[in-house]
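Of the protein chains in this complex, all but one are displayed in their positions.
As written, the chains take the letters A and B, and residue 1 is the first residue of each chain.
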Amino acid sequence: MDLSISLTVNGVRRDVALDNPRVTLLDLLRERLDLTGTKKGCDRGQCGACTILLDGRRINSCLALAISHDGADILTIEGLAQGEELHPVQAAFIAHDGFQCGFCTPGQIMSAVGLIREGQAGDDPERVREAMSGNLCRCGAYAGITEAVLEAQKTLADAGRRDAA
Amino acid sequence: MSPEIRLSTTPAHARHGSSIGQPLTRRDGALKVTGGARYAADNHPEGMVHAVLATSSIARGRVTFLDLDAAKAHPGVLAVMTPANRPPLAEDPDAKLHPFMFRLDLLQNDLVRYAGQPIAVVIAETLEAATEGAALLAPRYETLPARVGLDGDTPFIPAAVGIGNPAEVRIGDVEAGLAGAATRIEAVYETPAQYHNAMEPHAIVAAWDGDALSIDTPSQALAMAQGRIAGLFGIAPDNIHIRSPFLGGGFGSKGFITGPQALGILAARMVGRPVKLVLRREQMYGPVGHRAPTRQRLRLGVGRDGTLTALGHHAKTTSSTYDDFFEPAADVAHTLYASPAIATSHEAVRIDTGTPLFMRAPGEATGSIALESAIDETAWACGMDPLAFRLKNYAEVEPISGKPFSSKALRECYAQGAERFGWSRRPFAPRQMRDEDGLLVGWGMGTATFPALMFQAEARAVLKRDGTGVMESGTHDMGQGAWTAFAQIAADALGLDMARTEFRAGTSDLPDAGIAGGSAHTATAGMAIHHAGAAVIARLADLATGDARSPLFGAGNAGVVARDGRLFRRGDESRSESYGDILARAGLGEIDARGTSAADPDAQASYAMHAHGAVFAEVKVDPDLGQIRATRLVGAFAAGRVINSRLVRSQYYGGMIWGVSFALHEQAVADPRSGRILNANLGEYHIPVNADVPALEALIVEEHDPHVNALGIKGVGEIGVTGTAGAVANAVWHATGRRCRRFPIRLDDLLTGR
Partner (left out) sequence: MKARAFSYVCPATVAEALDAFAAAGSEASFIAGGQSLVPALALRLQAPECLVDIGRIAELRGISQDGEWLRLGALTRHVEVHDHPLIAACAPLLALAAPFVAHPAIRNRGTLGGSIALADPASEFPAMMLAVAAEMEIAGPAGRRRVPATDFFQDLYQTAIEPGELLVAIHIPVARPGHRCAFDEFARRRGDYAIVGCGVMLALPADVVNEARIAFLSVGSTPLRARAAEAALNGRPLDAAAIRDAQAALASDLDPADDEQVPAAMRLHLARVLLGRLLGKIAAAA
């Protein structure tokens, strides 16, 4: 059984030899690629802390077997900023205090980036809340999260950068 | 070695004078939005292996068999730790030497005392192998009938509730007050078991080097954790180094080292390699504490003029069979409403559960939703507006003690909150309002309260010749903003701006910052920082004012002001000298000093100290489906001095969302037969999602408290839960005319009997 895969993670090609087909993308990132920004809150798709972008779309990395994703293009929270320059979603989360403990934050931010790319929420806070509801925050930073998503979306739209997000 | 924490050094806002009071963005913000903030489970020391717990599926009995051979035979499994081979401990995990010590399940025997109790630990090269090994253990049990719920066993009166509060307290004669009342209300309210469910599961990475122990684990009380581990393992506290720079939420569940964390340390000792042990979400519904369920009976008597004649608050709760923690739910009645007669009492049953623990506003949250509901019911029975009734019974002094309040801006909270919410437009009777979609609309309110506590803490301040300063205190950032707020206090204490102040926190080798709990961390550690800063400035002033070469010579300590890295002669700003110049002339690279803090016993004897608030809630209820949505919340809170309004507002929001959750969402359901928690996951244990959260407003009401501590700080972390839960429940009544007394309110509570 050949269990080696190759992924592009944050723009870098990574060849990985898996010793076990049970390894999820989440555990692969955290335990084997030292990308611990992506968090494990429930390991069964109920909290969203592990949200990453897979081929441009937000997914729960705890629900993805690594072995099934040979050749995939992955973006994690570590790959979002351009050097020292934060992505507009990251900057907006700071400005609107869209987090407290910060544990769900990488997932919230990746989910927000995915949402903005989906381009379906518009500037309606209610639709943003709905579309961000797969990402739990126990501290209760939802008000700031919603404001941050709306602002970042506007920033990106203004900059005409939606596709570059 | 402590991890390097790269905090932002440039405040987002220009500083005008003091750093305290500036609504700065979080200094750990960039780390948290880039994935750079390192939580315990993010560590991966060389040679690290993984430990996974096997936990009991029964609530009471004994483990009779574990398939050790199968587990050990699985590729990658290194060891299986059971009661038979667990490394020895220096202290019995069932010892209880003081009330802050909780008994732990560390494989001391084969007995099972709650569902989810650790019964073995499998250690393997990979997480997958350890997980598989734990599954292969396939335990068998001798099972005894589980005792479940508030009626699970014979009730008794606990010796104390909370930490050392008397179970029964009374002033006046409640029975006489009720007998003489024009209006009497008696009602029973039930609140469920709740689990903290911090987003970050409890985790530990432990590595031994001889008798030295290095640990990454989230802790709300580093020094206490260090002491507890030292006792268990028989090593000196100084030999234990704990790093906890960021907690992924705590809410009380990370206040004490829990059994699973200690098992991670044992596993590391057993295999002689660094070990990571992270709880699975479902494993957080047993050994790491919870909020116990309550059944509360409220009795209120009111005279013809609308003033209370009696207030009786009785709470029944549960605890474990093997340890003591009793939710002090009735104590909230001590402080809020004036009544000549108040009686609070508690009783409890012991059931087959993990020991309950402090959970965000322990006692206050549970008690508040019952008391605020009962107050609302009473106001209605008296024909009075709920706000008017609360004002009529406003406590000018703390009712239970007769002490004056150190400060109490609750009237202003009521006024500002009501104004902002539009309370004056509320129809008196229920079921009067509908929205454009035909949904029933209701408005309710509740009073929020939480004691202003102080524990003990220490800090160390350093001033350096290069004009910078360092402040050290092992504070804990679990989301409240410790990295930012304490740095603001530190900068002011050192007379420096933020950019020249380094604040060190989050590790056990720093001065003991006490506990991040009881909403007291900012006040407690903040005062230690304040004192340390004053002490080091005093040393610096001594150097300058005693030196004839200094422009400050002869000014004396009282005559010097520290600001912007310089000491100024009071009253003559033209005479000043920079910190660096003073130190350079003295031939010193740096000077340091320590400061401590503790509650002032004189002030405590003289004053009642509490934060207060008023919360107004709007809900909408689908009359046919019973679906409830909280749509609007306005809270107005007075909690002394605000260090950083951006962070404080977030704390209020978080608390208010917890209040909504308490009233409408969260509840652990125990199987009445097995004692297992049936919804031990985030899909079925409902905490609010983004779309469940209403439009929120938190008003910060100005309050100056000259007694609570020199900085005038009260706490803000927990008060938001109180008041809100009751406000939502009262709004549901106002929308529907139906009084729900069992929480969370379920749709069938609103639809039955239609």
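Quick note on the criterion: contacts are C-beta pairs under 8 Å (C-beta built on N, C-alpha and C of every residue); 3 or more make two chains touch, one makes a residue touch a chain.
On a predicted model such as this, the values are computed, not experimentally measured, just so you know.
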| item | value |
| --- | --- |
| Option touching the unshown chain, where B:H74, B:R632, B:R676 or B:H734 are the choices | B:H74 |
| Residue, one of B:G164, B:G683 or B:P706, that touches the chain absent here | B:G683 |
| Residue numbers in chain A that touch the chain omitted from display | 1, 3, 20-22, 24, 43-45, 48, 51, 54, 57-60, 62-65, 67-68, 111, 114-115, 118, 130-131, 133-134 |
| Footprint left on chain B by the chain that the document does not show | 67, 70, 73-75, 131-132, 135-136, 138, 624-625, 627, 665, 669, 678-679, 683, 686, 688-692, 746-748, 751-752, 754 |
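Definition applied: only the chains that are shown with their structure count from here on.
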| item | value |
| --- | --- |
| Parts of chain B lying in touch with chain A, wherever the complex brings them together | 12, 25-26, 28-39, 41-42, 44, 126-129, 132, 197-201, 246-251, 278, 280-281, 477-481, 646-647, 649-651, 653-658, 681-683, 687-693, 696 |
| Residue ranges of chain A touching chain B (in the complex, touch as defined) | 19-20, 22-23, 27, 30-31, 34-44, 46-47, 49, 76-78, 80-81, 86, 90-91, 93-95, 97, 99-106, 109, 126, 128-130, 132-146 |
